[in-house]
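Take a look at chain A:
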Amino acid sequence: MNALFQAWGVRKTFGEFVAVNDVEMTLEKGVLTSIIGPNGAGKTTLINLFTGKLPCDSGRLDFDGTEITGLAPHQRVRLGVSRSFQITNVFQQMTVAENLQLPVLARLGRAGRPFARPDRDPDVRGEVESLLADIGLGKARDVRAKALPHGDQRLLEIGMAIACRPRLCFLDEPCSGMNPGERAQVQELVRKLTKMRDVTFVIVEHDMDVVFALSDRVIVMHQGNVLTEGNPDAIRNDARVKEIYLGEEVGA
Partner candidate 1 sequence: MTFDALVYQGLIGVSLAMYLWLLAAGLTIAFGVLGVVNFAHGSLYMLGGYFAFTYYLTLEINFWLSLLLAALSGAAIGSIMERFFLRYIYHLDLAYQILLTFGFVLIFADAARIFWGGIPLIPPMPEVFDSTVRIVGRPFPVYNLFVIFVGIAASALLWLLLDKTSWGETVRASASDREMAGALGVNIPRLFTVVFSFAAMLAAFSGALGTPVRAMTPGIGTSVIIDVFIVTVIGGLGNLPGAFVGALIIGLMKAYGVLLFPDADLFMTYLIMALVLLFRPKGLLGGR
Partner candidate 2 sequence: MDGWTTLTKTRLETRLALAAGAALAVALLAIPLFGDYVIWLTANMLILALFAVGFNLLFSFTGLLSFGQAAYFAIGGYVCAKILLAVPSLLLGIVGGLLAAGVAALIIGFLCVRHTEIYFAMLTLAFGMMVHSIIWKWRSVTGGDDGLVGVPRAPLEIPGVLSVDMADLDRYYYFVLVLVSLGIYAIWRVVRSPLGLTLQSIRDSESRVTFSGLSVRKYRLIAFTIAGLASGLAGALMVPLGRSASPAIANWTFSAEPVIATLLGGAFTFAGPIVGAFLFYIIKEIVVIFTGYWMMTLGIIVVALVLGFRGGVVSVVQRHLLPLLARRRNDTGERR
């Protein structure tokens, strides 16, 4: 086992409320991990802490052997930690292709070029095209994001998250508000990207079908703590997990 990302005693409180309570966590390379738990379990906060959107109150984060606790979000992205957002966060006015230009330019360190043309940069064009192919939006390249169906917007969201070539990528509810067909598409895409771009995905998801179908490993959070973890089967049959989801249909 080789640890790609490690968290020691990571804590976040909002006033009295303890959102994340001294969490210890190790994420391994190539192991597709899902973080589940009922609403308010602290999943999204945890991702915000890992990706730097929020500062940790205490604790330490390492990525690939280097400490990143103090780093700004964009610095973490540069090291290879990226994310997607629960609420679709793409540039509605831009076309699909234009949306993908920014992260590509950023990765190539060309985002600050004052006089070039983003669309005329062969490297950028090449990568944008391959990304379009990967996320299967090639046909929609010149469609404005706001004109896309919800499912395609979510795919674009993922596309932008991986456009900066991360090694670790957190997906925050990639399937929210999707129909079964679209969910299948997402699972397909995630598997494909894991292989082709060797990204290690970590997914926060409510849809247990997706979780159990996709994950190699599942981490269950409850009230800011890691309740338990294990492979999908173990989790599916774990009594405490059933308990916290009381009633909620767990898998099967």
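If you want to know what made the cut, all candidates are chains of the complex that A comes from, given by their letters.
Things worth noting here:
In this section, a residue touches a chain if its C-beta (ideal position, glycine included) is under 8 Å from a C-beta of that chain, and two chains touch if they have at least 3 such contacts; residues count from 1.
Bear in mind that the values here come from a model prediction, so they are computed numbers and not experimental data.
Interface remark: chain A makes contact in this complex with candidate 2 (options 1 or 2, touch as defined above). Listing the residues of chain A that touch candidate 2 in their complex gives 51, 53, 72-74, 77-78, 82-83, 85, 89-94, 98, 101-103, 105-107, 110-118, 121, 144, 160-161, 163-164.
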